[in-house]
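The block underneath contains the structure these notes are about, expressed in structure tokens.
With one protein chain withheld, the remaining protein chains of the complex are depicted in position.
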Amino acid sequence: MTAYLIRRAIGALWVVVGVAVTVFVILHLTGDPAAVMMPLESTPQEIAQFRHNRGFDRPLWLQFGTFAWSALHGDFGDSLRHGEPALGLALERVPASVELALAAISLAVLVAIPAGILAAVRRNSLLDILARVFSLIGQSMPVYWLGIMLILLFGVQLGWFPVSGIGGLKHLVLPAITLGLFSMAKVMRLTRASMLDILQSDFLRTARAKGVLPLRLILHHALRNAWLPIVTVIGVEIGSLISQAIITETIFGWPGIARLAVQAIYDRDYPIVEVVVILAAVSFVAINLLVDVLYAALDPRIRYE
Amino acid sequence: MFNRRLTMLVLAAFIIAATGGSVTLVPAAAADTTVTISQGVDPVTMDPLKRTITPTTNVHYNLFDTLLRHDRDGKLIPWVATSWKRIAPTVWEFKLRHDVKFWNGDPLTSADVKFAIEKIKDPAEGSEQGPRIATVDHVDTPDAYTVHYVTAKPTAMIAGYPWEVFIVDSKYWKEHGDAYQAEHPMGSGAYIFKSWRKDESLVMDANPGWWHGRAPIDHAIWKPIPEAAARVAALRTGETDIITNVPAQYQIQLSGGRSTQLESARSVRVLFFAFNTLKPGPQQNRLVRQAFNYAIDVPALVKAVLGGRGYETATPLPSNFFGYDAKIPFYKHDLAKAKALLAQAGYPDGKGLDMVLNAPSGRYNKDKEIAEAVAGQLSQTGAKITVKIQEWTQYVNQVSNRSVTPIYELGWGNDSYDADNTLTSLFTASARLSTYSNPDLDKMVTDARYEIDPQRRQAIYSKALALIHEEAPWLFLFEYEDLYASTKRLVWQARGDELIYIDEMKLNG
Partner (left out) sequence: MASASIAAKGVIDLDEHVRRRPFVFVLFSGGATIVGGLIVLAVTLCALLAPWIAPHDPNAQNLAINFKPPSWVVGGDQAYPLGTDNLGRDILSRIIWGSRVAGLVGLSAVAIGGIIGVSLGIIAGYFGGLADDIIARVADVQLAFPAVLLAIAVVGVIGPSLLTVIATIGITGWVQYVRVVRAEALSLREREFVVAAVATGASQARILARHILPSIASSITVLATFEVARAIILESALSFLALGVPPGVPSWGTMLADGRQYLDTAWWLGLFPGLAISFTVLGVNLFGDGLRDALDPRSR
């Protein structure tokens, strides 16, 4: 297990390095920040001065070398837009994003898993059909469309929830639903499918024949076996959550890291984009590593060598 | 047991008393007034000498003072400087008030003005504000309350944009260093900086010792909301008091709303399409450019896309600018004439014309829709017109190296209320953004810049504008009317220069 973990950690490190190199090259392909950062009436000399001050006139490999060296020391440079250290700017948005993501994931898991189990147990009941319809609709709505509909309905028409910004629990409701619905639909669908597989498996039929109580049966045997695919999907969902957070945070004016990233991408604020993408990569890799470890914990039959 | 019950009882009584008490206390507390303002984006820094983007400087204008201010009609009025005049061909003198203090009590003196200008001019600083003060060669301070802007050549326009350069506390700045200013401003303005959680809220309190008199509203909160529909929703639910950049389609809903009202101001920003006459193509033919100007129906466009919130232009200047000439006629919509001109240029029924209309998305009010509508109108001539939309950064990169062609959309606003900035930046051969080149025009623009006599200067501009109108390097569109909306409890008038001075607001009742 330890050897396996070490090997995985090295692999993860490679992924982060790969992402860092890719983002650096891609950013420099997408155009120079000078034109967008400087006012339109600046002269070519002023633009050249800006580029020189920032070192954008040096060869790319040299720029990357400098960047990598300081990044290793925890210095990702100053944001072009804010004139402050990029790492600090990024880290101060993390709590808001984590709050929203956790709310969305908990919503997805707390609703989707019980609903998925019930749907599977009572296959083809009204409940099952509702759950399936819901999971299909949930997966067929673009996020921003859902967000604006929620704002208009629950914010403006009914006045139940605030429509913008961060604050108490009330502020969290609409953005969390918007962000979580897609994952909720996916997890529900998967929970139902894997529960069905298990329920129809021979060993459960045998257990039932032996007179084991259905409740215990479901909770103990079925769920334990259904965990694996569910945990996998949640791991993968983290990745898509990061992408969807971009739109959710924009629509709800949520002060998170995804919104910072989009603005930085539009502004070609290199240091911010680099630090955010690397942070995202690190958390993605870490979560997936965690998922794999959970795998082993949930199913002793899985061995890593 | 009994004790515990008693405690509960006392506690309950206490809670009731407390809540009851607070209810009766509300009228007294309500004297503390707060206004919430929602722009599309958050300010990027509290360092007032770096950036020039409106949502950021809008916040700075409330924290820092400037030498002069514009009133709502674009007239310069005394501010920290009580007077300003040219005392020699190359010297502008400003006399400062003696009673201006920074929030920490430091007096505001000529040294602070000099410090700000020098900070901006320092190449190592990399300030975007450099171009604005380019004509100022250096600053002299004959005494603590007199400032001299010295220019290299005599300029017609007052030097150094004194309504735009924020005055900072030089002592405080030197004490704490450059980096500190990004989150810890020290100004002398109407409001004192309190706290800032980025992309969330920025809080400021009325400055009780402001030299101009304490502003009526006690607290202001800047709360950015990027998505326009959400911004409107937040206003309607009362989560915010003022919203900027209101899309035209909401005007009926918001002006007729129970709790909302609409505010508008004729903007200093014009929107246009420029022809890239430096690159080969039919747009190099003046007849084609004129034909296209006749082919578009600006009033219909403004009505359909902007809900009537725009004013047709015949030249690049808004009507309240120095240099504007009302005698120059509009290109009145005339499809037959447009077709005749195209035929004369060798493109009967638009045959052989296949042109791209470039535009950004999300930069100017309805930029993309306007491009689509203009393309629709231009295709009426028979020409094949395709619209190409790009996100702003990619777009502006191409605009500023002049590679965008043949036709591209751009908006231009400057708060100098003077022709010089617009004509120099957009039409002279050496300017980075100009895709038009004409030595005669270059000479006129340069002459006017250094012509001190206003009448002669106006005459030069009239000639220049007539030439631009005839040569039609642009598809002339309109001046925007900026739309804001606010809650009804607020008394405030929007400004054409897009600034939001909270000290100009008060609450009803």
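Brief remarks on what is shown
Letters A and B mark the chains as written, and numbering starts fresh at 1 in each.
FYI, a contact is a pair of C-beta atoms (placed from the backbone, for glycine too) under 8 Å apart; a residue touches a chain by one contact, two chains touch by 3 or more.
Fair warning: this is a prediction, and the values are worked out from it, not measured in the lab.
Put simply, the missing chain touches A, B once the whole complex is considered.
The omitted chain makes contact with just one of the residues B:368, B:402, B:463 or B:489: B:368.
Looking at B:99, B:391 or B:440, the residue that reaches the missing chain in the full complex is B:391.
Seen across the whole complex, the unshown chain contacts subunit B at 228-229, 232, 247, 249-250, 252-253, 297, 300-301, 303-305, 361-362, 368-369, 371-373, 375-377, 386-391, 394. For subunit A, the residues touching the chain absent from view are 11, 14-16, 18-19, 22-23, 26-27, 29-31, 114, 118, 121-125, 129, 132, 136-137, 139-145, 148-149, 152, 156, 193, 196-197, 199, 208, 214-215, 217-218, 239, 242-243, 246-247, 261-262, 265, 273, 277, 280-281, 284-285.
The criterion applied here is as follows: only the chains that are shown with their structure count from here on.
Considering their complex, residues 30-33, 35-44, 46-47, 49-50, 53-54, 81-84, 89, 92-93, 96, 148, 151-152, 155-156, 159, 162-166, 250-253, 255-256, 259-260, 263, 266-268 of subunit A touch subunit B. Against subunit A, the residues of subunit B that register as touching in their complex are 38, 41, 44-45, 47, 50, 52, 123-124, 126, 128, 130-131, 179, 182-183, 197-201, 223-227, 229-231, 233-234, 236-237, 239-240, 391-394, 396-397, 399-401, 412, 414, 421, 424-425, 431-433.
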